[in-house]
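Note that one protein chain of the assembly has been removed; the remaining protein chains are unaltered in position.
We call the chains A and B, going by the order they appear; numbering starts again at 1 in every chain.
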Amino acid sequence: MNCISCISYIIVGLMIISAILAVEWKDLLAAAVGMAAVSLFASFLFFMLQAPDVAMTEAAIGAALSGAVFIFAIKRTQRYETEDEEKPGWWVRW
Amino acid sequence: MLKRALAIITLLIIGYWLAQGLTGVPFGQDRMLVGQYYLNNVIKQTGSVNAVTAIVVNYRGFDTLGEVTVLFIASTGVGALLWRRKKKRTARTEGSVVLTTGARLLVPFILLFGVYIFIHGHLTPGGGFPGGATIATAFLLLYMAFTQYEIPHGAFEKTEGVAGMSYVLVGLIGLALGGYFLYDWIWQQWHWGINDVGRLFSGGFIPIIYTLIAIKVGTELSGIIDNMLKEEVRE
Partner (left out) sequence: MISVYYFGAISLVLIGLYAVLVKKNVLKILIGLSIMESGVNLLLVSVGYIAGRSAPILSEGVGPNNAVDPIPQALVLTAIVIGVATTALALSAAIILYEKYGTLNIEEIRRLRG
């Protein structure tokens, strides 16, 4: 295993961790930032896959504009994901 | 809890299927068919050094026109959904000194960098889509720094419309001169820049169309930012 593949393993690991955190965090603002982090790590991976065009686009759009659009939407709605307890018999309502 | 467990089991099955399917597509091997043809002929046929740009603008220009249309429809949809009779920006806290000073200093350079990216689209990585997105980020920075800032709406909408129509116009000139829509008349008939491959003034109509795409993408994404930031006000 050479150094380049070490870096790719580390970046894929960080990307998966930030994706899980983005899905699990109850604070939607933090979740949006986690999603932007996923895009940033994906743009690193695009660069290592010899796709500089895609890496530039993903860095400009995924990490900046997409997160900003999500934050604007959170500002106009609500910040926290409401925790509702698991009611018994949820399958009845389907 | 049961729902969550069922979802995880389903996802594991789907993931196993995907991994099984991808074992038939080994990583890092040469599987090019059409791509090799494009790579062999890209300089002779389009004059562009960057093969990705040549495919986006020249070989599949009609597809890109459709995608620009999708972008236009999405931007119009955001404007229509968030339309209110009277709306304006409701931010109260002014940006900090660092933010406002940095914005004043950086915005011209970000705009310049965006223009550099889309003008050199046929030579270096980049092109109209990342260039337009970079320009939109400059306007996003202005919106963040100054509470009263708004983009000039009328000028932006007119610019966007003119850019979209010019794209179709360039294609129609190709139809008139060469026989099919988006024919590269500058490169294949006029032979402009045929000795300058790898320099700025080459590549046929690729720089022109990418400039139009960048203007369109930049104005549309700025319009989306503007629409999402403003809220309805009642007197």
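Just a few scattered comments:
Methods note: a contact is a pair of C-beta atoms (placed from the backbone, for glycine too) under 8 Å apart; a residue touches a chain by one contact, two chains touch by 3 or more.
Since we're looking at a predicted model, the values are computed, not measured.
Annotation: of B:39, B:155, B:172 or B:194, B:39 touches the absent chain (contact as defined above). Taking the complete complex into account, residues 3-4, 7-8, 10-11, 14-15, 18-19, 22-23, 25, 27-32, 34-36, 38-40, 42-43, 49-52, 55-56, 60, 63-64, 67, 70-71, 74-75, 77-78, 81-82, 124-125, 127, 129, 132-133, 198, 217, 220-221, 224, 227-228 of subunit B touch the chain not shown. The chain not shown here touches subunit A at positions 5, 8-9, 12, 15-16, 19-20, 22-23, 28, 31-32, 35, 38-39, 42, 45-46, 49-54, 57-58, 61-62, 65-66, 69-70, 72-74, 76-78, 81-82, 84.
Rule of thumb we're sticking to: only the chains that are shown with their structure count from here on.
Note: centroid distance subunit A to subunit B, computed from Cα atoms, is 21 Å. Residues of subunit A touching subunit B in their complex: 52-53, 55-57, 60-61, 64-65, 68-69, 72-73, 76, 86, 90. Residue ranges of subunit B in contact with subunit A, taken from their complex: 1, 3, 50, 52-53, 117, 125-127, 129-130, 133-134, 136-137, 140, 221, 224-225, 228-229, 231.
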